[in-house]
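Here the complex is missing a single protein chain, while all its other protein chains stay put.
Here the chain labels run A, B, C, D and E in written order, and each chain numbers its own residues starting at 1.
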Amino acid sequence: MRDTFIQGSYLAASVLFILGLRMLTRPDKARRGMQLAAVGMLCAIVGTLLNHTIVDYRWIVGGIVLGVIIGYPMGTRVPMTAMPQRIALSLTLSALAATLVGVAEYYTRMANGTPPDRVTMTALGFEIMLGCITVAGTIVAAGKLQEWLPSKPLTYKGQNLLNGLVFLFIVVLLVTVISNPTKQWAFYTMIGASLLFGVMLVLPIGGADMPVVVALLNSYSGLASCATGFAIGNVILIISGSLDGSSGFILSVLMSKAMNRSFTNVLFGAFGSEVKAGPKSSAGMTVHSIGVEDAAIQLAYAQLVIIIPGYGMAVAQAQHAVRELAEVIEKRGGEVKFAVHPVAGRMPGHMNVLLAEANVPYDRLYEMDEINGEFDRADVALVIGANDVVNPAARNDKSSPIYGMPILNADHAKSVIVLKRGMSAGFAGIENELFYDKKTSMLFGDAKASLTGLLAEIKNV
Amino acid sequence: MRDTFIQGSYLAASVLFILGLRMLTRPDKARRGMQLAAVGMLCAIVGTLLNHTIVDYRWIVGGIVLGVIIGYPMGTRVPMTAMPQRIALSLTLSALAATLVGVAEYYTRMANGTPPDRVTMTALGFEIMLGCITVAGTIVAAGKLQEWLPSKPLTYKGQNLLNGLVFLFIVVLLVTVISNPTKQWAFYTMIGASLLFGVMLVLPIGGADMPVVVALLNSYSGLASCATGFAIGNVILIISGSLDGSSGFILSVLMSKAMNRSFTNVLFGAFGSEVKAGPKSSAGMTVHSIGVEDAAIQLAYAQLVIIIPGYGMAVAQAQHAVRELAEVIEKRGGEVKFAVHPVAGRMPGHMNVLLAEANVPYDRLYEMDEINGEFDRADVALVIGANDVVNPAARNDKSSPIYGMPILNADHAKSVIVLKRGMSAGFAGIENELFYDKKTSMLFGDAKASLTGLLAEIKNV
Amino acid sequence: MSSQLLELYVFVLAAFTGYMVISRVPALLHTPLMAATNAIAGISLVGSLIAAGAAQNRVATILGFVAVVAATSNIVGGFIIVDRMLKMFKREDKKK
Amino acid sequence: MSSQLLELYVFVLAAFTGYMVISRVPALLHTPLMAATNAIAGISLVGSLIAAGAAQNRVATILGFVAVVAATSNIVGGFIIVDRMLKMFKREDKKK
Amino acid sequence: MKISVPTETAPREQRVALAPDSVARLVKQLKLEVAVQRGAGIRAGFRDDAYTSAGATIVPDAAAAFGGAEVVAKVQPPTADEISLIGDGAALISLLRPGHDARIPAALAQRHVTALALELVPRITRAQSMDVLSSQSTVSGYKAVLIGASSLGKFLPMLTTAAGNISPAKVFVIGAGVAGLQAIATARRLGGVVSGFDVRPAAREQVLSLGATFVANDVVSDSAQTAGGYARAQTEDEQARTLAAIGNHIKDMDLVVTTAQIPGRAAPTLITEEMVQSMRAGSVIVDLAAETGGNCALSKPGETVTAHDVTILAPVNLPSTVAFHASQMFGRNVFELMKHLVQDGALVLDPNDEITGAMMMTHDGKVVR
Partner (left out) sequence: MKISVPTETAPREQRVALAPDSVARLVKQLKLEVAVQRGAGIRAGFRDDAYTSAGATIVPDAAAAFGGAEVVAKVQPPTADEISLIGDGAALISLLRPGHDARIPAALAQRHVTALALELVPRITRAQSMDVLSSQSTVSGYKAVLIGASSLGKFLPMLTTAAGNISPAKVFVIGAGVAGLQAIATARRLGGVVSGFDVRPAAREQVLSLGATFVANDVVSDSAQTAGGYARAQTEDEQARTLAAIGNHIKDMDLVVTTAQIPGRAAPTLITEEMVQSMRAGSVIVDLAAETGGNCALSKPGETVTAHDVTILAPVNLPSTVAFHASQMFGRNVFELMKHLVQDGALVLDPNDEITGAMMMTHDGKVVR
């Protein structure tokens, strides 16, 4: 009966994890998904506590209480910006737990004089190896992200060779201990070697690629849990470990794609590669570039979008795509207004001809004076190939050639997305601070191509 | 060793089935997917043949040979139009196999004096029940599809009640035999009752809904295999049965959606519902209506699409959507031409104004004389709100008011998709045979809405 | 852990997999897909083979034999049909 | 059938499921998703609980205890963080 | 068989009855001989050599062009002098203004000419390609907007410029037949905010189908359309409601194009003097119905009137000002008609034919219509 209950709770936990993960991939359901996963976790814990091998609850209660005391502030206090390193450290903890369980199991078996059989030993071996790599790797990753360690890639000659040798050594130890589980020296040496390897693995990777690495280590940690499951014959560990392992892997691939980095480069080529700085930066400021997917989500959920067309829209002949985008946003319930600056483009009425050609109704077009008050209310100011007409220098910088020209207050919007091919200046030939603003995201590429991408994405959001 | 091999082959089979099914959902990979699934099947068979409980291969070889002899012509000879009934019959066979295995297992255990334990008996019970329902149900379905049985829904008063009673009876028998597996009468009575229930289940459903029913029975048959797996402790049966069970179920839901039928209606409400005829038919001819998904696939894979805009495009103000569609098709590698009939629309040059407004380049527009020779080469003639200008009556029917007017040869294309709101006539007020042509599919709805749907779909193909 | 329970896990996970694999199919592929899952349902051949070959008793053997015939013909015919259906898209495949 | 083999099936199927579940995620959700899978990785608590509570020997118990602390703090902190991140979309959810 | 094309002599008529492309079709497809009077096409942009390379022969003068051909194709009705040049028993294809001047058919009948009036092509689908009213109305509708926009002191499109925002002009097209629809399309192209009005119910959807708005939905009635697709004259009550609707809407308009006609009657007066007075200074009205009396009370055919600071244009024979394309379409209509008339190389003039019969004004020495 008790066993049935345990298994039932495990089954429930597995199902909840799967459903939760699935929902977590949809912006509108992600929170529900997280809650399902949390409930699943609770099921799994309650089920485990009923396990008949557990006879003494004191340490458990103590551990859980202490864990909550440590974990709660970790969750609530960490500033949002420190999220990646927080996730890395969190991963350290779970990998540590898996490793320790493995060590405890091995130690107990050896102490009891019942060395594990080969299959179990294989599981234990992998568990320890993956766990240790993750522990060490995530600590280094967190250090780099927090800039305790230099976030630059640390490389030296012969690095790949050395790494290879250490890995080979670990494999030899693993084979040794599997073929003869009583060889304790091999087991414990492997722990050390794996820790070392974890450090060596992550050190050469640049800070910018860390999120991908963390996702990948996540996958390793999942596999370690999985191995624990095989070792102690626990199915929920196998399932969630396996889920974690595969989803973590896919996620790291997706992330590297989204960051425009080759996955294998991150893994291997990164050994020795340079961290690329963000696209050109001016006077120490950096721009925040964004992918179509993220931009699409921002637009999809915005209540008011103000579109600011400029000469770039004309060059890209993107007027039709702009109208389509506006239609799609409106169909989703958002409001779209077009802010037409008096000198946008290269001839009087340039934007008008194009927008009329694309059949944007006249009543959607707003003059500067009409619309400038509305930017504060706008969730997104979508700047399409405009530059000078949204340059705050016209307001602030007396020395600027455009000083005194009234501009569209794009910078008053809650967020700004700029579609441009690169960081070139506009007609006036001057830098635009707006592009370096914290709330501005640059979607680089020909405006028409970017819009086509946005259109495709927004339908999937 | 042998066991490892068997398990390896089963594992391989499971993986191949999953991958195969996944590929089968993508038009461009479907065939590969089918091949993978077939290889998976081979793996599973080879693995099974190595099973140490198999001691006598004579019957097996004989059975397989006979099976191939029967199956091969069934596969090659059946005309494409008889496909649904063929699938139904095929299903009968696999459900029959599952049922017979269950009976054999039960019989053997009883004969050996080792009645199955409760868990096994539960599995056996479900296997037999589901198997028998499927066998009987698929036979009736095939009969209806082939019109050996009346394809109309067969209904009578109190039908639901009677069905419920029979089902209750089966449940009682199932519980009986599970609680005491030696009650052979209950077991064999259940076979009869389940067969009866299968017949009663399908008889009241109309021929048009049969494909949904067959997909659902497919799911039952999968579950029966699954139960077999539980009964004889065979994991490949569990996995593929379960895959089949869930995918069959989802598929039947999707199919009923695609056919615009409520799924529960097909299952329950259909008891007593009438078969709906196709949308209005003229003089005994029926039109073939199509969904956006299918239309999107046809367009996505077409090499040459000729678009024929008519007054309906103007009414729907769908010109922009038309251009977008053309662009998407071209981006996928297809060729798109616009055939503009001299009197399309309601004023000279009506189509020109609209297409120019939508920025369709002039060199994509073809006059009637230029394009009429090309229809033979076109994979799809996409008629958007045009009617009179593609009416073959102008060629054939001397009594028609439009007799003698040259028309666009849409009917020469390999297939024709017509976007229209309903079956209303055009300006000339006359019926159009083209719409009843075998190769014509009607995509009903406002042209703009249909095109928007097509655009969304075609991106997912 | 009991293998029957593990089998239950296998069942649940496979069901999930089946569900997620199918969730998005263009209507054009409904029929081929149905035919293919149907052919896969021919997996009942596995049980049939065991029943036919275990040489337990005459009845079981005969039932097993019939089952083998039925399941085999389903598999063979089934895959051939799917293939025929899918061949119809082949011309179009190449174009892409 | 051996339960270790069945466990292997469970592993493979779960891996498939994980793969298919994730295959399409908007980049915006990458970080929350990573955090969430990470919190789920806290499942190693299950092993830790058993190690800590089985009272086998001092070493195992202490290791287990540490593992419980580590895993618990990961789970608790992890879910809280995911929740904080996802709350940021909440305002926008409502609008839809 | 020979068809000839004389030079048009009517004042300000720049068109020609056949353009070189139609000549080529007549020569190649119907195997006809084509004679073109020297310089007949030059004012429409067709030089003589274009005709010769299309297969025509150039004849030196009107006498040669009118005489000696089985068929004479003209744009404007022939003068008495010209009629006297036409060969006895020949056929004449031309606009003939039926009901306008009875002397012309009489003179034609006297010479045993079979005269086919192009105005009378029946409005059936099959005859659409012979319908010069349609083709020339297309030209008028287009050109009306161009001259209206040229006379207007405003931009049609909206412009946002450093020198302020130009709001788009409001264009109102009354009568949404062939010319009206083309006017709507052209004004929309130029960026105006366009509304349309007509009494026929089908016109409403057609106006909307060009992206314009329709005014006064409640005035249209099903019965307004006759079997031929034309409008009938309105009852007094209808007329009152129509005027009220137009009067209400027109105040705010910058450019008004009127095209309302009723076949065989004077065009309805739809814009009264009070309406003109209610309009803004600088507004423009283009009255395309001027030739049949005008839709605006103040319009004078062929003249530009300025009243109450509103400019009223009443152009006549607009198609002639787009002579190249107008001639090309006119010629194509004539060719299609010839294709209908010539059977196995011979001219068949059958008074019982649905199309030929409807067009025939004189035949066998008698005035038949």
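In this section, contacts are C-beta pairs under 8 Å (C-beta built on N, C-alpha and C of every residue); 3 or more make two chains touch, one makes a residue touch a chain.
Quick caveat: nothing in here was measured; it's all calculated off a predicted structure.
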- [ ] Name every shown chain in contact with the chain that has been left out of the document.
- [x] A, B, E
Task: Of B:G63, B:G131, B:G334 or B:G349, the one touching the omitted chain in the full complex - done: B:G349
Task: Full-complex contact with the absent chain, from A:A82, A:V119, A:A208 or A:V353 - done: A:V353
TODO: Looking beyond the chains shown, say which of E:G191, E:G211, E:P268 or E:G294 touches the absent one.
DONE: E:G191
Open item on the list: Could you pull out which residues of subunit E are in touch with the chain that's been left out?
Closed with: 14, 21, 42, 44-47, 128-129, 131-132, 134-135, 138-139, 142-143, 146-147, 149-150, 152-155, 157, 159, 161-164, 166, 186, 189-191, 280-282, 309, 321-326, 328-330, 332-333, 336
Task: Contact footprint on subunit B, counting only the chain that is left out - done: 340-344, 348-349, 351-353, 356, 359, 362, 365, 367
Task: Residues of subunit A (touch criterion as defined above) contacting the omitted chain - done: 311, 314-315, 317, 342-343, 345-350, 353-354, 356-357, 388, 401-405, 427-428
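Everything that follows uses one rule, which is that only the chains that are shown with their structure count from here on.
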TODO: Please give the intersection of the contact partners of subunit A with those of subunit D.
DONE: B, C
TODO: Check every other chain and keep only those touching both subunit C and subunit D; list them.
DONE: A, B
- [ ] State the pair with the higher C-beta contact count; candidates are A-C and B-E.
- [x] B-E
- [ ] Select the chain at the greatest separation from subunit C, using centres from the mean of Cα atoms.
- [x] E
Task: Most remote chain, CA-based centroid, reference being subunit D - done: E
Open item on the list: As a quick test, compute the distance in whole Å between the mean CA positions of subunit A and subunit E.
Closed with: 68
Task: Intercentroid distance (Cα basis), subunit B paired with subunit A, Å - done: 40
- [ ] Return the residues of subunit A touching two or more other chains; collapse runs of consecutive numbers into ranges.
- [x] 14, 18, 22, 233-235, 239, 359
TODO: Would you mind listing the residues of subunit D that make contact with two or more other chains?
DONE: 1, 3, 6-7, 9-10, 12-14, 16-17, 20-21
TODO: Throw together a list of every chain pair that touches.
DONE: A-B, A-C, A-D, A-E, B-C, B-D, B-E, C-D
